[in-house]
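The complex is shown incomplete by one protein chain, all other protein chains being positioned as in the whole.
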């Protein structure tokens, strides 16, 4: 049974959980969202700061404040590692790749080139109840990014949305 | 199977069904009620006329207008035969006896002295779905009598009640 | 006979109750399927397996049993969505029966704001052939909100009278709610045509598909309905489960119905926010094993093929209409052409009250319904207080129809009608 468990709680995940990257809420930001997992109550407040650089939109910063389990916390940390500094297009592609991995019920082979530490979540995909934990901050980021796109340049306080 | 059926459809019942006694709505009356069997839609409108005679209340008249199956129609006819002209106390005792018979699931031996033609309904008690048919007018009479008691002397139009 | 389900005798073996004998050793001839259908073994076994091996609460339970139970429940939602050709599984809401589904709509409309709000001057349109479950909710809504209830009348041959369609459905109309197939008259209504008019004036269309889903291939996307209700127990599923399907845009606009566990996003004493569809409308522990049973039921129907089920129903109905025509004094209420109708056939016999008909039939094992079939206004329209109704389903044989017809002849002789 411990092998099953170890597949879920990869060392990488526990490391991110204990030492989360890019934690805390920072200025400036164009959009802030608050997402909740209604099943268990895990919550994340997440801000996105986009910038224009040489004609492309770049994810300048993603900052967050989250309460939740190891999986949801580590996933937020990995998310920020993967998207901060990337052109928005590329970041969205990474998002799609992570989504595909999580919804694959354990049948999708993760691409380390794209997902880096994110590949540690491959084991999570086998635990349907935990997929929501892993996706919480990713969904929040997607939502915030969409809102930032429409309100670019004007920091906003957004209503709760799940 | 026909014996079962014949136990239900006693000759007496079919006779009353074809030639119902005391049918029609008559004046005077102190109370009129309208009862419905919500399951099948059978309906009866029933009037009661009570009179005081030598210190006792007497059931002077019971008149009715009913739509329904053979059992419910015959039962209204038998009811009127049994209660019209009786002192109210006695009529209520007959009512109780009929009720006991119908709710006895076929285990109660009917008393011909008291129930007369009503004993033909003994077979109905074995058909739970038909007990309601047999009781429709009896319940209406009880209700009307109670109302007539409280409003004695003042004919009323009562609200629908089931 | 053309059109019958292939291997009908094998199909019948799937339904354990059809082997029953009744009082006096008489075999069961079940012709009350519009009231509730019988259940195939696979539905019962699926429920038993769930209760014996996978039982747990859903969503909230994270352990293995919880994951299994959740998966079984959510798979049932997928099955329903696929069966109805729903654009999204999230549009499938589990209720306890069709009545709750219809009330959910009427009840949430009472609290809706914006476009969907119903108030004085607004009109809701139903029809005179509705089941009480598609009448009373709208009476309550319109009475409570000061709106007006209007309805389509019926023609003598049991169709909707659409001559005043354009007047009846007008700019004041907020909702048009109608049955797809009548449970009393059998009539199949032109839902798409009426929906087109309703959409022209901006009304939403609610379809009671309680009798349609068991009998017809139903495609919600093509139907014209904005919301559609049906009930599990009439389509070989268990009691305790019904479905409301609705277009996402409409469901999103409706306020919550029942409040409680599972329908929330977050709860504070000072106020709460709600989950998205379908959970917004599924407060509390849902009918889990019932949804799982419904999933198995719809898979069973899908396996037979709804076209085949429909063809069977049509063949049996045509045969029954012929047989009934041989009974002196018998009048069918509703269309007398099988192609215009579903499998519920209500009729009267001169000189015998429907209860008495049903009673004699029952003594011969033939189970039919007598009464108003929860359609009092439709009975009133035809000047009758009640009727006898036979209703067939995919397991009905021509031999059973023969038994019915014979029993009806016997009934007349029993009551000495010659």
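The first chain written gets the first letter, and so on, giving A, B and C; residue counts start at 1 in each chain.
To be clear about the criterion, a residue touches a chain if its C-beta (ideal position, glycine included) is under 8 Å from a C-beta of that chain, and two chains touch if they have at least 3 such contacts.
Predicted model, so just to flag it, every value in this text is computed and none were measured.
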| item | value |
| --- | --- |
| Touch partners, limited to displayed chains, of the chain removed from view | A, B, C |
| Touching the absent chain when the full complex is considered, from A:4, A:52 or A:89 | A:4 |
| Sole contact to the chain not displayed, among C:70, C:99 or C:182 | C:99 |
| Residues in subunit B touching the chain absent from view | 36, 38-41, 127-130, 160, 162 |
| Residues belonging to subunit A that touch the chain removed from view | 1-2, 4-5, 8-9, 14, 39-43, 67-71, 73, 127, 130, 133 |
| Touching residues on subunit C - with respect to the absent chain | 16-17, 20, 22-23, 28, 30, 32, 35-36, 38-39, 43-44, 47-48, 51-57, 60-66, 96-100, 102-103, 106-107, 111, 128, 131-137, 139-140, 143-144, 149, 151, 231, 233, 238-242, 256, 258-264, 266-269, 271-272, 283-290, 355, 358-359, 361-362, 366-371, 373-374, 376-377, 380 |
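One rule holds in what follows: only the chains that are shown with their structure count from here on.
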| item | value |
| --- | --- |
| Per Cα centroids, the chain farthest from subunit C | A |
| Centroid spacing, where centroids are CA-atom means, of subunit A and subunit C in whole angstrom | 45 |
| Whole-Å gap separating subunit A and subunit B, where each centre is the average of the chain's CA atoms | 76 |
| Geometric centre distance via CA averages, subunit C-subunit B, whole Å | 37 |
